[in-house]
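Submitted below is the structure of interest, expressed as C-alpha coordinates.
Note that this complex is displayed minus one protein chain, with the remaining chains in position.
Showing chain A:
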Amino acid sequence: MSTNGAPVPPPQPSLSKTTASSNGTVPPSVFTLPQTAQLEALYTIIRDKDTSRGDFLFYSDRIIRLLVEEGLNHLPVVKKTVTTPTGSTYVGVGFEGKICGVSILRAGEAMEAGLREVCRSVRIGKILIQRDEETTQPKLFYSKFPQDIAKRYVLLLDPMLATGGSAIKAVDVLMENGVPEDRIIFINLISSPEGLRTFSEKFPRLKVITGWIDQGLNEKAYIIPGLGDFGERRYCE
(Lines give C-alpha, C1' and ligand atoms only; values in the text may rest on other atoms or scores of the structure.)
Protein backbone atom coordinates (compact mmCIF):
# COMPACT_ATOMS: atom_id res chain seq x y z
CA MET A 1 0.00 0.00 0.00
CA SER A 2 1.52 3.28 -0.98
CA THR A 3 2.16 5.71 1.82
CA ASN A 4 1.36 8.82 -0.09
CA GLY A 5 -2.05 7.48 -0.95
CA ALA A 6 -2.37 9.42 -4.14
CA PRO A 7 -5.80 8.96 -5.61
CA VAL A 8 -6.06 6.42 -8.35
CA PRO A 9 -8.83 7.83 -10.46
CA PRO A 10 -10.52 5.82 -13.13
CA PRO A 11 -9.59 6.86 -16.65
CA GLN A 12 -12.68 8.92 -17.15
CA PRO A 13 -12.56 12.11 -19.16
CA SER A 14 -14.27 14.99 -17.48
CA LEU A 15 -14.89 16.76 -20.72
CA SER A 16 -16.80 15.05 -23.39
CA LYS A 17 -16.22 15.82 -27.00
CA THR A 18 -19.57 16.26 -28.59
CA THR A 19 -19.71 14.06 -31.59
CA ALA A 20 -23.12 14.93 -32.87
CA SER A 21 -24.72 18.24 -33.49
CA SER A 22 -27.21 19.32 -36.06
CA ASN A 23 -24.55 20.68 -38.37
CA GLY A 24 -21.99 17.91 -38.32
CA THR A 25 -18.85 17.58 -36.29
CA VAL A 26 -17.60 19.99 -33.69
CA PRO A 27 -14.18 21.63 -34.09
CA PRO A 28 -11.44 20.01 -31.96
CA SER A 29 -10.90 23.11 -29.86
CA VAL A 30 -14.51 23.04 -28.61
CA PHE A 31 -15.46 21.27 -25.39
CA THR A 32 -18.90 20.79 -23.89
CA LEU A 33 -20.08 19.83 -20.43
CA PRO A 34 -21.11 16.19 -19.91
CA GLN A 35 -24.57 16.10 -21.49
CA THR A 36 -26.47 14.60 -18.56
CA ALA A 37 -30.21 14.58 -17.96
CA GLN A 38 -29.54 16.88 -15.05
CA LEU A 39 -27.80 19.46 -17.27
CA GLU A 40 -30.62 19.17 -19.77
CA ALA A 41 -33.07 19.87 -16.96
CA LEU A 42 -31.10 23.00 -16.01
CA TYR A 43 -31.23 24.25 -19.58
CA THR A 44 -34.93 23.45 -19.81
CA ILE A 45 -35.57 25.74 -16.87
CA ILE A 46 -33.63 28.70 -18.25
CA ARG A 47 -35.02 28.25 -21.77
CA ASP A 48 -38.62 28.33 -20.56
CA LYS A 49 -40.08 31.76 -21.18
CA ASP A 50 -42.29 31.36 -18.09
CA THR A 51 -39.37 30.85 -15.70
CA SER A 52 -39.24 33.52 -13.00
CA ARG A 53 -36.25 35.80 -12.77
CA GLY A 54 -35.21 34.26 -9.44
CA ASP A 55 -35.09 30.81 -10.95
CA PHE A 56 -33.38 32.11 -14.07
CA LEU A 57 -30.63 33.62 -11.93
CA PHE A 58 -30.22 30.57 -9.72
CA TYR A 59 -30.12 27.96 -12.45
CA SER A 60 -28.01 29.95 -14.88
CA ASP A 61 -25.53 30.49 -12.04
CA ARG A 62 -25.34 26.74 -11.55
CA ILE A 63 -24.47 26.22 -15.21
CA ILE A 64 -21.95 29.05 -15.19
CA ARG A 65 -20.20 27.56 -12.16
CA LEU A 66 -19.89 24.22 -13.91
CA LEU A 67 -18.57 25.93 -17.05
CA VAL A 68 -15.95 27.87 -15.13
CA GLU A 69 -14.89 24.69 -13.30
CA GLU A 70 -14.41 22.97 -16.65
CA GLY A 71 -12.61 25.95 -18.12
CA LEU A 72 -10.13 25.95 -15.26
CA ASN A 73 -9.28 22.35 -16.02
CA HIS A 74 -7.51 23.58 -19.15
CA LEU A 75 -5.05 25.58 -17.09
CA PRO A 76 -1.69 24.04 -16.27
CA VAL A 77 -0.86 22.53 -12.88
CA VAL A 78 2.49 21.53 -11.41
CA LYS A 79 3.38 18.68 -9.11
CA LYS A 80 3.25 19.68 -5.48
CA THR A 81 4.00 17.72 -2.32
CA VAL A 82 2.28 18.57 0.95
CA THR A 83 2.16 17.14 4.47
CA THR A 84 -1.25 16.07 5.70
CA PRO A 85 -2.56 16.49 9.26
CA THR A 86 -1.88 12.79 9.82
CA GLY A 87 1.80 13.43 9.06
CA SER A 88 1.81 11.66 5.72
CA THR A 89 3.24 13.06 2.57
CA TYR A 90 0.79 13.62 -0.23
CA VAL A 91 1.87 14.23 -3.79
CA GLY A 92 -0.72 16.35 -5.48
CA VAL A 93 -0.75 19.30 -7.80
CA GLY A 94 -0.63 23.04 -7.34
CA PHE A 95 -2.28 25.65 -9.53
CA GLU A 96 0.12 27.38 -11.87
CA GLY A 97 -0.12 30.73 -13.57
CA LYS A 98 -2.18 33.78 -12.87
CA ILE A 99 -5.59 34.15 -14.38
CA CYS A 100 -8.06 36.91 -15.00
CA GLY A 101 -11.58 37.07 -16.29
CA VAL A 102 -12.73 39.34 -19.10
CA SER A 103 -16.45 39.81 -19.56
CA ILE A 104 -18.07 41.13 -22.70
CA LEU A 105 -20.56 43.78 -21.59
CA ARG A 106 -23.25 43.53 -20.72
CA ALA A 107 -24.42 39.94 -20.60
CA GLY A 108 -20.94 38.67 -19.82
CA GLU A 109 -21.08 40.39 -16.46
CA ALA A 110 -23.75 37.92 -15.43
CA MET A 111 -21.06 35.26 -15.37
CA GLU A 112 -18.76 37.12 -13.00
CA ALA A 113 -20.47 35.99 -9.79
CA GLY A 114 -20.09 32.38 -10.84
CA LEU A 115 -16.43 32.99 -11.68
CA ARG A 116 -15.73 34.58 -8.32
CA GLU A 117 -17.36 31.66 -6.50
CA VAL A 118 -14.82 29.37 -8.05
CA CYS A 119 -11.82 31.72 -8.27
CA ARG A 120 -11.84 33.91 -5.21
CA SER A 121 -10.94 37.60 -5.83
CA VAL A 122 -9.97 37.01 -9.42
CA ARG A 123 -9.31 40.17 -11.43
CA ILE A 124 -11.93 40.91 -14.05
CA GLY A 125 -11.48 43.08 -17.14
CA LYS A 126 -14.33 44.44 -19.26
CA ILE A 127 -14.96 44.97 -22.94
CA LEU A 128 -17.87 46.80 -24.53
CA ILE A 129 -18.48 45.85 -28.13
CA GLN A 130 -21.43 47.15 -30.16
CA ARG A 131 -22.47 46.88 -33.72
CA ASP A 132 -21.29 49.84 -35.76
CA GLU A 133 -24.39 51.18 -37.52
CA GLU A 134 -22.42 52.33 -40.58
CA THR A 135 -20.32 49.25 -41.26
CA THR A 136 -22.62 46.71 -39.49
CA GLN A 137 -19.38 45.31 -38.08
CA PRO A 138 -18.73 44.88 -34.35
CA LYS A 139 -16.79 47.80 -32.96
CA LEU A 140 -14.87 48.22 -29.72
CA PHE A 141 -16.40 50.97 -27.60
CA TYR A 142 -14.61 50.44 -24.31
CA SER A 143 -12.10 48.15 -22.65
CA LYS A 144 -10.40 48.04 -19.27
CA PHE A 145 -7.93 45.28 -18.42
CA PRO A 146 -5.52 44.48 -15.58
CA GLN A 147 -2.12 46.00 -16.43
CA ASP A 148 -0.33 42.66 -16.54
CA ILE A 149 -2.98 40.94 -18.64
CA ALA A 150 -0.34 39.80 -21.15
CA LYS A 151 1.12 37.52 -18.46
CA ARG A 152 -2.19 36.00 -17.45
CA TYR A 153 -4.49 33.28 -18.64
CA VAL A 154 -7.74 34.90 -19.72
CA LEU A 155 -11.21 33.46 -19.23
CA LEU A 156 -13.35 35.29 -21.75
CA LEU A 157 -16.99 35.41 -20.65
CA ASP A 158 -20.04 35.82 -22.86
CA PRO A 159 -23.17 33.76 -22.32
CA MET A 160 -24.24 33.33 -25.95
CA LEU A 161 -22.20 32.58 -29.05
CA ALA A 162 -24.48 33.29 -32.03
CA THR A 163 -22.64 34.57 -35.11
CA GLY A 164 -19.39 34.91 -33.19
CA GLY A 165 -18.88 38.51 -34.35
CA SER A 166 -18.40 40.17 -30.98
CA ALA A 167 -16.43 37.27 -29.52
CA ILE A 168 -13.99 37.43 -32.43
CA LYS A 169 -13.65 41.18 -31.98
CA ALA A 170 -13.02 40.66 -28.23
CA VAL A 171 -10.26 38.14 -28.89
CA ASP A 172 -8.71 40.55 -31.38
CA VAL A 173 -8.62 43.20 -28.66
CA LEU A 174 -7.08 40.80 -26.16
CA MET A 175 -4.39 39.75 -28.62
CA GLU A 176 -3.64 43.40 -29.35
CA ASN A 177 -3.01 43.72 -25.62
CA GLY A 178 -0.42 40.97 -25.80
CA VAL A 179 -2.38 37.90 -24.70
CA PRO A 180 -1.37 34.87 -26.78
CA GLU A 181 -4.20 33.01 -28.49
CA ASP A 182 -3.60 29.75 -26.63
CA ARG A 183 -3.86 31.49 -23.27
CA ILE A 184 -7.45 32.49 -23.82
CA ILE A 185 -10.37 30.25 -22.86
CA PHE A 186 -13.76 31.33 -24.12
CA ILE A 187 -16.68 30.29 -21.89
CA ASN A 188 -20.32 30.45 -22.93
CA LEU A 189 -23.63 28.80 -22.02
CA ILE A 190 -25.12 28.24 -25.45
CA SER A 191 -23.54 28.37 -28.86
CA SER A 192 -24.69 27.94 -32.44
CA PRO A 193 -22.87 25.47 -34.69
CA GLU A 194 -22.28 28.28 -37.23
CA GLY A 195 -20.77 30.58 -34.67
CA LEU A 196 -18.55 27.82 -33.30
CA ARG A 197 -17.25 27.00 -36.76
CA THR A 198 -16.48 30.60 -37.67
CA PHE A 199 -14.84 31.25 -34.31
CA SER A 200 -12.65 28.17 -34.16
CA GLU A 201 -11.56 28.49 -37.78
CA LYS A 202 -10.25 31.96 -36.96
CA PHE A 203 -8.66 30.89 -33.63
CA PRO A 204 -7.90 27.16 -33.80
CA ARG A 205 -5.68 27.19 -30.71
CA LEU A 206 -8.18 28.99 -28.50
CA LYS A 207 -10.25 26.61 -26.39
CA VAL A 208 -14.00 27.08 -26.24
CA ILE A 209 -16.03 25.70 -23.33
CA THR A 210 -19.71 25.64 -24.09
CA GLY A 211 -22.57 24.18 -22.10
CA TRP A 212 -24.86 23.31 -24.96
CA ILE A 213 -24.71 23.45 -28.75
CA ASP A 214 -28.10 24.44 -30.16
CA GLN A 215 -29.75 23.82 -33.54
CA GLY A 216 -28.76 26.98 -35.33
CA LEU A 217 -29.60 30.60 -36.01
CA ASN A 218 -32.81 32.11 -37.27
CA GLU A 219 -33.01 34.87 -39.88
CA LYS A 220 -32.42 37.52 -37.20
CA ALA A 221 -29.28 35.68 -36.07
CA TYR A 222 -30.85 34.53 -32.79
CA ILE A 223 -29.92 31.10 -31.50
CA ILE A 224 -32.72 28.53 -31.91
CA PRO A 225 -34.18 27.30 -29.58
CA GLY A 226 -31.91 29.40 -27.36
CA LEU A 227 -33.21 31.25 -24.36
CA GLY A 228 -33.89 34.74 -25.67
CA ASP A 229 -31.67 37.65 -24.75
CA PHE A 230 -29.60 36.51 -21.78
CA GLY A 231 -28.71 39.99 -20.52
CA GLU A 232 -32.26 41.18 -20.94
CA ARG A 233 -33.68 38.25 -18.95
CA ARG A 234 -31.03 38.48 -16.27
CA TYR A 235 -31.09 42.21 -15.71
CA CYS A 236 -34.06 43.89 -17.25
CA GLU A 237 -37.14 41.68 -17.32
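Please note the rule applied: contacts are C-beta pairs under 8 Å (C-beta built on N, C-alpha and C of every residue); 3 or more make two chains touch, one makes a residue touch a chain; residues count from 1.
FYI, contacts and distances are computed from a predicted model.
*Asks:* From the list "Armadillo/beta-catenin/plakoglobin", "Ras-related protein rabg3f", "Centromere protein K" or "Cleavage and polyadenylation specificity factor subunit 3-II", give the UniProt name belonging to the chain omitted from this structure.
*Replies:* Per the UniProt record, that chain is "Armadillo/beta-catenin/plakoglobin".
*Asks:* Over the whole complex, note the residues of chain A touching the chain we left out.
*Replies:* Spelled out for chain A, the touching residues are 1-2, 4-5, 7-10, 12-14, 36-38, 40-41, 43-44, 47-50, 58, 61-62, 65-66, 69, 72-73, 75-77, 80, 82-86, 88-90, 92-95, 117-118, 120, 218, 222, 224-229, 233.
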